[in-house]
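Below you'll find the structure I mean.
Note that this complex is displayed minus one protein chain, with the remaining chains in position.
To keep things simple, chains are lettered A, B and C as they appear, and every chain counts its residues starting from 1.
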């Protein structure tokens, strides 16, 4: 409960520091008899791992996963699945000189305030590296969702103010920025390369769509599907905003514009528009769920910055080391993973009370 | 756990339907020896109740609260506090004709999909009326925070595209739209009145600031303060987006712009700017926490809309009855309440593990 | 989470003090479409209420229940059900003189140690009266279990060392001590009357059987069915011991005696004996679940006792007022209620992960 677990029934608990021996995750509540092997998980980890393209950090981690429990003869058994990823390419010496300095934008100061101690090696627990454990768990959730024909797709919608002009889901994995518009992807890459040359970084927007979600998921009042998904997104360290459907645009609309009119189509109830993003009253409508997250520019930059030390002395800081100039392409699989684990949990909770969703 | 509870230690459980006998809340985990009486709660309920001004719904509920337990000789005892609010002015006949129709933008269809039954009287459990129970619980949380000099203030930042141009916290309660800019408030009111005349409604943005929050609150990874606050906000039925600090603006920034530089001021560590909104790595910095939520235009509008019935027949719908043309002024106390209860819970969880925050 | 809630999916939260305005319970996670009215609940409350027979306390509470939410047109809606029971016959004056004295066997001293304040009127929150809220919730759980042909029956097995010599479930409600052996019931009643005449009280043993429980309920490791049921039982204030199946007798057995041999009977797998009490590895076998609880003699006795005051002064104490000389007959419905709510929760959790049990 102190923050390292997620989900109520399909429940993950992650552990590990960036430069410690290993990171990993224990997943409880996985239904039995799901076929599962390490390769199923590795494919998702490879989408998140460092060094995958010219525009990501060159830290050379293969992020090789080992299944420690919960799988027998190629199938899940209903008992907890522990996944272990050893850290291989930690360069602690890069951080030695930063150990008494609070890096702007990082959690150095807040972790020390909270705990009175911090593992300064590679941001410790606050490192984005922790999300590898989430992606590993997400791979299992995705397998469960696929059995029910639920598909989650995230992509980079914008980088540094450059937006995708079309959404071609097939284009996403064909460019390193994971943009659904191959042409605009090039402009985004140019912006990222420019930032890197200037020892700087850029932010962006990641969008996600969920297709095939049955109506009825999400709980009323506090555990609305929207609330659960928003928390899932905001739990990603680099995310500073979340919107569902038309999101902040709704603030400017009239009710007569914003309301999605219901229609009957081939015996099913649908909506003509989707300003609500597939969620009404916190419960899924059966239509496409759509949301966007604001991704801040990475805080580790080579530009010289002022800051203070643990002893409250002013100092100048230049962060060297291996960093991402734009983290959107690697946030994409993390967003998918968090949506997947959250949705499986909602499915399970729904059927606990109501029986299977229709 | 099926959605009607919030918080892990300071934990509320709300109940009640819009047109049932009563709504209410049980709050567990309230620390003992806090002075508390019904008037402390009523003052907050009065800020949320219907009929408080010309621009809110005229439903005539006094929302009178009764304390059923947990208070003895004017002080909390550490046992659960149950608060009861009887429904007095329910006009069920307004809804009789809507009972087989799915109103656009409402939860009629999704509740029926989920449960196979729905209380159609005044939206039942999905009614905004449920938030009165949250405001009642929030009043207690605010008292606890005030003891620690933590102040939460929310206000209407924008309505229908009209923005406040200055933030004067003293102006908020002096105009019915709860805008911190008395002049722009008039323009907002005009927009709301115009919408009402057209049987329509308008959306807006509510912003909140938290002052006096100590550093160190929030848990790493999944229960980041930002994640908890985002979920708290998205659990309000009318909210479609949340951003912390500079939020979606961060997506366009470079790291060198977005990073908040640390400085030492009178022996304390502060930041020059506040793009992060007072939260780094999911943990409070000790600076001002700032966030915004997108409030959609109310779905109950008098304009004729197409929709479908339970039997999947097309029909035309005109929602009559008593509704808010813009819900921002009444969302303000709900935002404050949800921030308050969430923050108290974070404070308690922090001190459970780490002892008192400094 | 601070102790006034029970269950993970089918979740109750109780509130209220013995002499406050009311006691009650909110039950979340009730499946929709279960027929429910106040009479369904009242019948169970009547089995627990004071004044039901010559051997219970004469406090005259009708324990009339009001359904505040979650039921529409005679059926549950899936939203939380709040149940309210007003306190009618509180005689606070009986307690005025005890307000600074720690009664032996009661929670006066521990509540004050914990909270620094205590509601001394009729034991406040620590009163056995709180169990009325559990019985009310249990009535709903029993309806759900009945739909699945699961039956829970508790009875008084022993009072003051007098044991039932036969178990006739039909005899239970026909004698005021709720003993399944009408003859031994008379001996028990005599013991209780004798205790009362001596201003004293007696303890006993309540046994419960669950028939029709499908195999597979209970979770491995920490949330074993046995662990959940044991906690449920020990959460009843008056219970000092729990045993499942042969319980403490197992400590004296050899493995070859204690193991229940499996046999095939009409296509079903059963066990010849039932030392395990219907639970193996923490999971139900499909056989009869059987457990026993030790009920201590009520602490409120008229015999003079030594004790200390809040100011740590020695004093003599004689508790007058209206008390039960033996609480077993009234513990019976509480045991049933706690077993019922726990079992429904286990059923729901099981089907969340595994789908419906067979």
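Simple rule for what comes next: a residue touches a chain if its C-beta (ideal position, glycine included) is under 8 Å from a C-beta of that chain, and two chains touch if they have at least 3 such contacts.
Since the structure is predicted, the reported quantities are computational estimates derived from the model, not experimental observations.
Novice: Of the residues C:6, C:72, C:120 or C:155, I need the one that contacts the missing chain.
Specialist: C:6
Novice: Take the complete complex as the reference. Which residues in chain B touch the chain that isn't displayed?
Specialist: Counting over the whole complex, chain B touches the hidden chain at residues 8-9, 29-32, 78-79, 220, 348-349, 351-356.
Novice: Which residues does chain C use to touch the chain missing from this display?
Specialist: 1-6, 8, 14, 102, 104-107, 109-111, 113-116, 125-126, 130, 158, 160-161, 195, 200-205, 215-224, 226-235, 237, 239-264, 267, 269, 271, 275-277, 279-286, 294-301, 303, 305-308, 312-314, 349-350, 352-354, 358
Novice: For chain A, which residues reach the chain that was dropped from this view?
Specialist: Contacting residues on chain A, toward the hidden partner: 1-5, 7-9, 11, 13-17, 20-24, 26, 28-29, 32-33, 66-70, 72, 75, 77-82, 84, 114-119, 124-125.
The rule is short, and it goes like this: only the chains that are shown with their structure count from here on.
Novice: Using the touch definition up top, find the fewest steps from chain B to chain C.
Specialist: 1
Novice: Indicate, using Cα centroids, the chain positioned nearest the centre of all protein chains shown.
Specialist: The most central chain, going by mean C-alpha position, is B.
Novice: At the place where copies chain A and chain B touch, is the share of residue numbers found on both sides over half (same) or under half (different)?
Specialist: Comparing the two copies, chain A and chain B contact each other through largely the same residue numbers, since over half are shared.
Novice: Nearest whole angstrom, what separates the Cα centre of chain B from the Cα centre of chain C?
Specialist: Centres of chain B and chain C (C-alpha means) sit 39 Å apart.
Novice: Taking each chain's centre as the mean of its CA atoms, how far is chain A from chain C in angstrom?
Specialist: The mean C-alpha positions of chain A and chain C differ by 46 Å.
Novice: How many Å are there between the centre of chain A and the centre of chain B, using C-alpha atoms for each centre?
Specialist: 26
Novice: Which positions in chain B are in touch with at least two other chains?
Specialist: Expected reply: 1-5, 8, 14, 114-116, 125.
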